[in-house]
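Data first, discussion second: the structure below is written as structure tokens.
Then we have subunit A:
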Amino acid sequence: MIHVGLWLPLLAGLLLFMVPSLGRTFAILSAAVSLAIAVVLFAGYGGQGVAYASQTPFLPEVGVYYAVGLDGAGLLLWIAVSLVVLLGVWVADVPVRFLALALMMQTGLLGIFAAQDLVFFYAFFEATLIPALLMLWFYGGGDRLRAIYIFALFTLVGSLPMLASIFAVRYLGGAESFLYTDLVAHPLTGQAAALAFLGFLVALAVKTPLFPLHAWLPSFHQQNHPSGLADAMGTLYKVGVFALFKWAIPLMPEGFKEWQGLLLFLAAFGALYAAWLAFSAPDWKTLLAYAGVSHMGVAALGLFSGNMEGTVGALYLLGASMVYGSAMFLFVGLVYKRTGSLDVLPVRGLAKHTPALYVLGMFLLMAMIGLPGLSGFPGELMVLLGAYQVSPWLTFLAFLAVIAAAAYALTAFQKLFQETPQAQAVPDMDSREWGFAAVTVGVLLLMGLYPKLFTAYLEPLGKALAALFGGAS
Partner candidate 1 sequence: MIWLVASALLFSIGAYGALTRRTAILMFLSIELMLNAAALSLISFSKLTGSLDAQVVVLFIIAIAAAEVAVGLGLIVAIFRRRETTSVDELRQLRG
Partner candidate 2 sequence: MSIGFWEVLALLVLVGTGLAVVRLQNAVHAALALIANFLVVAGVYVALEARFVAMIQIIVYAGAIVVLFLFVIMLLSAASANVGQDLLPRLSWVAALGALGLACVLTYAVTRFQPPVDAPALGGGLPQALGPLLYDPEKWLYALLVVGFLLLVATVAAVVLIEPERIVAATSHPAHPRQDQKPSPSAGQQKDEKAVVKR
Partner candidate 3 sequence: MQETFLLPLIIALPLLGFVLLGLFGKRIGEPAAGWLASLLVLGSFLLGLVLLLQGGARWALPDWLPGIPFSLNLDNLSGVMLMVVTGVGFLIHVWAIGYMHGDPGYSRFFSYFNLFIAAMLVLILGDSLPVVFIGWEGVGLASYLLIGFWYHERINVDSARKAFIVNRIGDLGFLLAMGLLWSMFGTLSISELAEKVEAGGYSFTTLTLAGFFLLVGAMGKSAQVPLMVWLPDAMAGPTPVSALIHAATMVTAGVYLLVRHAFMLHDDAYLSGLIVFIGLLTAFYGALCSLGQWDIKRIVAYTTLSQLGFMFVAVGVGAYWVAIFHIVTHAFFKALMFMTSGSVIHALGGEQDVRKMGGMRKYLPATHLHGLIAAFASGGLVPLAGFWSKDAILAYSFEYGPWLWFLMLLASVLAALYSIRWYVLVFWGEYRGKEHPHESPAVMLWPNHILMGGAIGVGFMGLPYVIDYKNFIEPFLTKAIGEFPHEKLPVLTEWVLILTSAVVAIAALWWGFRFFQQRMPAWYKRFQAAALQGFYVDALYNALLVNPAKGLAELLFGGDKGLLAGFAGLGSLMGGLGSLLARLETGALRFYLAGLVLALVILVGWGVLR
């Protein structure tokens, strides 16, 4: 089941790429089946440990196994990815080959969450880059070459130290293979751990993205296709927090301890910094890019707290932000379809013509700025509870972003929807967009009002992580 779920999108994507006449329906079908498999996997999860584990020797001489499996965090993110891909291929107005690329990227993302072997994790982590680059390359905006250059530079340069660290972890740690279980049993210690952790950190901070390695993100989003599908996929690709949680910290707890203070500061400062300057963002994609940086700063703050609450909050916030962040990009794509521009500044007053779109936007916006009752809040709250135990001042710093978020989000929203309506009428949501809206709002509410659905599975993971540092909670 898990193998089907993992590889189906890639196969469907390749098929669709070669036979574009299969059309959007095929992509939707594939994404829907993926989501169904995800839900079945979730429903069958026992609540403890790694489920659906399977392992086949791949290069047994060097200790590489094709090993996959899902724990609570992996499941949550697996579902989030499947859902967002379905929403994306459902609503985004893009060429069919674009959809195919999105499907291929889905496999890479799912693989990142499911991999139980470090080499396979790395392979998925890097392979996902290819469709992302291709989307930007084929369908990006006018200045895309520069964006590609920056994106590739950051990600590739960041990845190389991680590759070095991967080998360091295995060989210096003395594990028999690259399997997660093996590696965890032989954590790295001492100075080597600090250096190896730094190697992981560089790669993962780029993908978190953590200040100051977030700099590639705005140009990436600005230049991507205005439909928002590529941006949504890019949002899903922000797996740094997950990878830090799953690999970097458990394999090198001592290394993490070495950097913890700096990391906490960077995360908190980045959260405020990005939220603050999002206020000056000239267009919606830049704004959302910075909003994403800010949220991931909060999530990273939770993870770096190294206790149960912070970890649960970070993972939950990560999953939630994948949904609302991606949905927000897709929503902006819908706006672009109507206005032909993504600039924040001119007053458009869309609400008069598109009341339904207005309400959807309000929903997404409120979810994004962490309104309680919607998906962003439970994660933020848990992060707060965790981080406050470690550093009240940094928590204060990071959560100043709560104010800044309200400022940038509502200001931009006001220009787009409120004030004097523009003269020419634009159509309100059609039935396809209604479908997107209904599912999105439903999921946001579910995640906001009944977080127990997922946090119950995240809690043991958080406790295990806290136990690494002797935390009882």
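How these were chosen: all candidates are chains of the complex that A comes from, given by their letters.
In this text, contacts are C-beta pairs under 8 Å (C-beta built on N, C-alpha and C of every residue); 3 or more make two chains touch, one makes a residue touch a chain; residues count from 1.
Remember, predicted model here, so these are calculated numbers, not experimental data.
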Exercise. Can you tell which one of 1, 2 or 3 makes contact with subunit A in this complex?
Key: 3
Quiz item: Which residues, counting only subunit A, touch candidate 3 once they are in their complex?
Solution: 150, 153-154, 212, 215-216, 218-219, 273, 276-281, 308-309, 312, 349, 351-352, 359, 362, 366, 371-373, 377-378, 381-382, 384-385, 387-389, 392, 395-396, 399-400, 402-403, 406-407, 410-411, 414, 417-421, 450-452, 455-456, 458-459, 462, 473
